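Shown here: the complex without one of its protein chains, the others still in place.
Let's turn to chain A:
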């Protein structure tokens, strides 16, 4: 492909705008929180002040980190697995309407079973190790990616489909040059939703049965009424979630500089 080299690089990337507005709001909430706990005589076992949480994260950093790594591993493997399986499956379903008509209702039906509810069953089947947590994270991510990707793979306007046919190109070439790029915005939308769900899946798995991970640590902290540790874990979890989301967002920016949501 001549002329395509360097085209992406040449395109000036829009400056990444830091969300200052939300940072200010965040800071205000933290300050208000601190003030309420300080002046309102709120006992620390109900609502610890942010300063205590920060202190705790600092002092227990090693503990939190080791548990974070366990959870992060489950999240990442489950999440990546769901991408690797859902996207190609959506691509196949989009090519063969008959297969889609047969499989899609089953997939929807399978989604009506709450994943949280089958977590204990998965533990019974697959034990206490890494696998059931990965599986729950995978199951929870699977559907949003599949549905969004399927919409994406079918989003090609009639005119573009005509154009593709008039070139006489093979189905594979049409898929590669028309369907896949057209589907990418939807695929990323699904992956973004899934990136936040993956952590829920892993935590649920750890709640049911685990001897490590942030979900396990949360249960332990709650059991001993160590609310400061609970809050510390929640903070770490949300940071982990934000990081994963930001990673997907960055990938989207790099892959789809042309995409509508990037224009403004």
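To be clear about the criterion, a residue touches a chain if its C-beta (ideal position, glycine included) is under 8 Å from a C-beta of that chain, and two chains touch if they have at least 3 such contacts; residues count from 1.
Note that in this section contacts and distances are computed from a predicted model.
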item	value
Hidden chain of the complex, named as in its UniProt record, picked from "Ion-translocating oxidoreductase complex subunit C", "Phosphoglucosamine mutase", "imidazole glycerol-phosphate synthase" or "NitT/TauT family transport system ATP-binding protein"	"NitT/TauT family transport system ATP-binding protein"
Given A:30, A:76, A:116 or A:160, the one touching the chain that is not displayed	A:160
Touch with the omitted chain, as defined above, among A:64, A:77, A:119 or A:184	A:184
Which residue of A:62, A:114 or A:168 touches the chain not shown here	A:168
Touching residues on chain A - with respect to the absent chain	1-4, 7, 10-11, 157, 159-160, 162-169, 173-174, 177-178, 181-182, 184, 256-260, 263
